[in-house]
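Take this structure first; my questions come after.
Of the protein chains in this complex, one is absent; all others appear in place.
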């Protein structure tokens, strides 16, 4: 969505009104999607924080709003009155440069402002942003729409987290609440039935990776640069629950030699014996999902596995996880029909700056760069990723033991 | 309230209808008080758990209801249908004999059932209890009203916790929400102005302590038994904030020789330098209260102090905390005008069984006995204690570092 | 030993030389006993600290020496030169008033000074103390011998800890080192065969408890005061391993209703299913002892049980743990033939000040008073207690979960 806006914008430079109108529509659509995701949730649902890594729905709704207020309205809309002076403290996530903030693990304590007050906050800011888009003077319009674009993309990231976080919260409730009775993880079988052969062959050579073109991208997707690839055969399809059940049946979770040392320590301290949210009853596996507790579908892609598990599975299968460059090269070759919209795919690449990367100065420079340690890159996108937020150069990242995201994997092999 | 009921009941034995009606009224009044206390709270307020020791308002409302359902309706009301099979797991607190239960520190994760469903649950159980009181056959009526009486007293204890727990939750919120704008801690000055002399003299000798008579009491108040008291002079008034500020000004929180060893370790690990909920700004102390953040009133009794602090203060003052027997003897002599309804008063007595105490068999036997270790006895009652729940033999108990209850102290001295 | 010295001293007031000589001998004997206990241990054995509650042998040897240096020699021996200025920091245990000190859990890091240097330190201080005893002017002699007496008693306490701490350290070693091949826990059968009946009857009435007379006692044994006892039947014999095996066979460690709530939490978090140091192999129980790993002797008193376990056992047996006053009254009546020298006996009395107790000013006042919270009193003495250190009024104290000491129990019953 934001991509098409910015392209449209650039093609229509002469017509300022069309540009403003396109941005206003994109902004409204993004904001409405957040509300659509929150709609099934009661006030109680929206306030809980089920672990330090997750955040309450209400917090996501308020934080994304604060982002526009702090980085767009305060510096650029003359005469703008902050909705509530206390919100900057409550709803700043981690922008040290934007001032002190409430401790992350205590977000679930903020019963007030209420859900209704947060709705008022959103309306207040929405109106102001719309006004700013309409009225910004030409010289400043590019700056304004640039921040709107970042804000939209930022909000889309939180839309994904709203679903993963509420799933985690609901999974703590023994009565397994349902977020959306119709939710299901797309089964990739049909789309893949015709793909032949099973693997896509990458040839040795220098490839460009990273963001190119005029569309929006985060700073961590740049600078675009060359990498040297080895010959490799990357799987066209995702690893499925059937594959995973075979790994489990073969003692995958009980065989230390399959695991990285830190991974094995996690298996033992956490008592893992299946993917996240799986539970066994009477010899059958079910999984907590956004549709409640459901039997595990063998043909669906495996989901809610950590990097440690993905790595152990690859070793068990006698194969590897792809590097992010291999993934990107295969995706650019249109060889990965299920790359987007199902599960994020772990790569074996540690999250690191691209050569020559330099974080921007100021608070927005804290967006990506300071997290480039101890995490692994995931590529593609998931069922929870909002429309318009996926792209080939996108770099998602999580810690190796994390598995509350919609995370799966595909494998790669190297010719002898 | 329950006391007067049971006395009325026993005086009116011949008239079964009056008895039933008195119990039904007492039950309704207790249940209504819970709802009155919950009324100012939003659904979000009612779901949070701000620390493992505290519980959500919604949980208190549901747990007290489950107590009647589990211990009264299921065994005694023929044909009673449990409201929701899943609630026993969610709302059992610690009764091992009543089956498995949800982990205490995770109570704040239970967004569903909603506040509205809990209200339905309460109405369902209220109707059934009223029906049972009206229809129980004579031989069983005494058993039924006995359990109703325990249930009422149990619910009254949770009414107190509802206030202490929401105060703790609100204190986590930097915007200091207000529960009741009119709340204030009763200032004991006027009532005490005429008491003379300052101390009440206890003489050496054998005294009876513990519950006597026909009114309700918890099992930990029995067996009534004799104790040997030494001569002592017990303060008629509570220690005030003014006293406490003098202790602070004299370096009370920075002088290890005033503290028990475990207390000093807590002062350092918790960074205590004033009572709970106090904060300093510009040289002035305020305290978070049920009325929001308020200046500390020097003439009000000190509140939210732990046993460790109470003990250190007594040492600093060159005096002692009274034993629970001393407290009870003075209270029986009507020498303590502010004994009830302001702050619980720490005693130097470890919480232990009275001689010959034996817990009842079954789940209700878990009520008190299993907590008789590592805690200290408090006597009196507090501003949060509901009407009718105070009595001279009442034994409250908390761990030495706890200070989220309405806890204060009075002192005692021994003649040389 | 120290008791007889001080009596001798007082009887022989006229003869100052005999007094000096008696104290010098008592001092030498106490110091030699420490060395005798350290003798079987290698330098490596003497440096380890196996948990924060335990201390290295070398530390015990140096700390007891520092105690004499700090509290006796520095203030009272003119011209005394401190052996090493750095030792005060390293070997002060918890005397806040005596200056800063090394963190307790890090005592095992102090590889230097070496065992040999500590021996030099002991010799240096021993010589100076002997000199002081011989040369102190009459007016100061009573003060000097008073501190010597405290120092001897202090050292005797550490002698007990030397054995319990090295046992804990050796128990961490899978090859189960032997401290003393001949060590055994005295079997009380023979001595008890003739005692009849099984219980000793205490009658209701006022009794004096606490230290009396001229012998040495710690401050926590005073003031001597009256207590009111109920009728009770206290067991003449200690609970045995045979009794304990019956408790285990009856599911004692798996029945939550037998346990205090905090005790049950400890059972689960620690995985307890038998007394400390017990291990099962092929259906047989052995225990790590000072003589290495040995089969459990059913007729020996049970040892290494915590207060939580003692309390659960009493409940299982339908009886109680005695109060410390009951224990003392029975011991004064010479009704407890195995009171001393086998295992410390848990009482159900929380460790608290006797009425009117006031800690002495200065560092020596930190000896006992500041620990009077969260601990339970044990009475009697153990196989590790040095000769001369037992007495009827002695109050030992440990936390309810502690079980690395030589701790057992006897039971009491109350007539209906």
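Which chain is which? They are A, B and C, in the order written, and residues in each are numbered from 1.
The working rule: a residue touches a chain if its C-beta (ideal position, glycine included) is under 8 Å from a C-beta of that chain, and two chains touch if they have at least 3 such contacts.
Since we're looking at a predicted model, the values are computed, not measured.
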Over the full complex, note down every shown chain the hidden chain is touching. A, C
Which listed residue, A:130, A:176, A:245 or A:260, touches the chain dropped from view? A:260
Decide which residue listed in A:135, A:203 or A:230 touches the omitted chain of the complex. A:230
Taking the entire complex into account, which one of C:48, C:72, C:132 or C:352 touches the absent chain? C:48
Residue, one of C:106, C:204 or C:242, that touches the chain absent here: C:106
Name, in rising order, the residues on subunit C that touch the hidden chain in the full complex. 42-48, 50, 58, 86, 89-90, 102, 106, 108-115, 169-170, 172-175, 177
It is residues of subunit A that touch the chain not shown, namely 94, 96-97, 206, 225-228, 230, 256-257, 259-264, 307-308, 311, 348-350, 352-353, 355-356, 365-366, 370-374, 400, 414
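To be clear about the criterion, only the chains that are shown with their structure count from here on.
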Among line, ring, star, complete and other, the chain touch graph is line
Greatest Cα-centre separation from subunit B belongs to chain A
Note whether the interface between subunit A and subunit B is symmetric in residue numbering, meaning over half of all numbers used appear on both sides, and answer same or different. same
Compute the distance, rounded to whole Å, between the mean C-alpha positions of subunit A and subunit C. 60
Centroid distance [mean C-alpha coordinates] between subunit C and subunit B, Å: 38
Indicate the whole-number Å distance between the mean C-alpha point of subunit A and the mean C-alpha point of subunit B. 47
Residues of subunit C engaged with two or more neighbouring chains: none
